[in-house]
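One chain of protein is taken out of this complex; the other chains stay put.
Let's look at chain A:
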């Protein structure tokens, strides 16, 4: 029996070594899903790489935006600046509370915001967080927080991606690979300093018939991390606005348990005294076929209208909590 356990342990070490080297090398050659369970995309859709690289330039911002693409495509830091608010947008693609927690743990001290606008699109609470974890592994620094996030995601793709990420950084340090530089213009997207991503005024196509309705079941893990974030932010004495950003009426109509979702957010509002939930999911002045470029993202016209409305509300301090 002893021999068996010893051999098993020795094989475990041997195969782990082969596994790590194999994934590291294969991931460097085929990083973009050519091998099913390796996805390591530097410069992913959401420009997280550029965003993270300019965090150092920002400190003591008035507003920090957190959340998914609805955050980094929905809050234009230029508009806020023009109205007198310094801000940074730390949104990233499909960001679930787990990734928000990771980013907050890493960068809250650097950015020192006064107010946090936390975008709470239901999809991010339903998601398993794999897509967003992959984004963070490839485009953010790998630190102990990243490893915690990978363990919490507990998915073979994120484990593999972490290995590839470590090899990537090693190859860069050894001079085998060049440091990546992200283009600020990608397709129809323009990255704007401060974290916002601008999409031109393309309008939504009306291909909506295949969208299925249903109840959006929030994952327990996402809610746990959501609560942890709110605790962390309140500990710092920050005001927190939980914002359901605008989406098309068509998309909204497919969220059949919207009332339940609102009620959940109100419960958090009651639990955390500096937190306020504001539902902008259906603003009448935003038309599905005019201010959106797809079913749930504003185009630049929409962003301008929404942000101005939002700032007005912010200035009138309507949401401020006593």
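Keep in mind that, in the parts below, a contact is a pair of C-beta atoms (placed from the backbone, for glycine too) under 8 Å apart; a residue touches a chain by one contact, two chains touch by 3 or more; residues count from 1.
Rule of thumb we're sticking to: contacts and distances are computed from a predicted model.
Chain not shown in the complex: UniProt lists it as "Peptidoglycan O-acetyltransferase", one of "histidine kinase", "Acyl-CoA dehydrogenase", "Peptidoglycan O-acetyltransferase" or "Integral membrane protein". Only one of A:18, A:147 or A:176 touches the chain withheld from this view, namely A:18.
Although one chain is not displayed, chain A still touches it through residues 1, 3-4, 7-8, 11, 14-15, 18-19, 22-23, 26, 35-38, 155-157, 159-160.
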